[in-house]
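Only a single protein chain was left out; the remaining protein chains are all shown in position.
On to chain A.
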Amino acid sequence: MILGEIMEVLAFKNQSLIDHVNDMVKYWERIKYRYLKTIKRALEALNIKLDIEKVDEFMKILIKLHDIGKASKIYQRAIINDQEKLMGFRHELVSAYYTYHILLKKFGDKNLAFIGALTVMLHHEPIIMGQIRNLKKKELTAEVVLDKLKKFDGMIEDFEDLIKKLIGYSIGDIIKNDSNKDDIIRFVIEMSVRARHTPNSEKLRFIVGTLLLPLVMCDYKGAESREGKAPKFAEVLEVESYVI
């Protein structure tokens, strides 16, 4: 499904979030033939049983929502105005919050929502892990989460419309519309603790990694039309992207 233009929420300086997501969905349609069954198999390791159509739907939700945290006021201000600094704000933490609740509503499976949200939370793994190190921590602790979200001051006004356009749900039907900063901070801390301390946490690296790879591929491809030099990792991803 290609989404129509609704507003100028930006993903990058010269690419709207909608354009970015549209390009990613298009790319996913091209490459998904290689990944659907492998994702299905990986999810089964956590006793999550989805048919192929549902796997496809699930992945598309991750694609559509992975950058939804960019529809935050702070991110949009910073992208338009160079004077406004993000001060370490990480949009993927906010994205994970909405992804979790929307997946839960769509699929009614807490485990699946958990895995999907973790994948979104990790889609800039090198950046978040680098920032954890900069704060002299070894894990995504409560202190790190507080630091990463200290500048967060809510979502943009048109957020409700954006979500409706992307997912077809009204956000109010899913979570209370006025999710505040504390809800998101609490959620991210809980996710991090659960990811590291649940009994099957060793297995999560494999399952989340399985979902992360196509999401990151789509993210790079979806950002190609923005201006500027392509990131170096795009070259590494090239060998994965031939269509035979």
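Operating definition for what follows: contacts are C-beta pairs under 8 Å (C-beta built on N, C-alpha and C of every residue); 3 or more make two chains touch, one makes a residue touch a chain; residues count from 1.
The rule we apply is simple: contacts and distances are computed from a predicted model.
Candidate names were "CRISPR-associated helicase Cas3", "Trm112 family protein", "Carbamoyltransferase" or "Hydrogenase expression/formation protein HypE", and the UniProt protein name of the unshown chain is "CRISPR-associated helicase Cas3". Note that of A:L86, A:I175 or A:L213, the residue touching the chain absent from this view is A:L213. Among A:E139, A:D153 or A:D183, only A:E139 touches the chain that is left out of the view.
Which of A:K13, A:R34 or A:K176 touches the hidden chain is settled by the complete complex: it is A:R34. Interface residues of chain A facing the missing partner chain: 33-38, 41-42, 44-45, 118, 121-122, 125-126, 128-130, 132-133, 138-140, 192, 195-196, 200-213, 216, 233, 236-237, 239-240, 242, 244.
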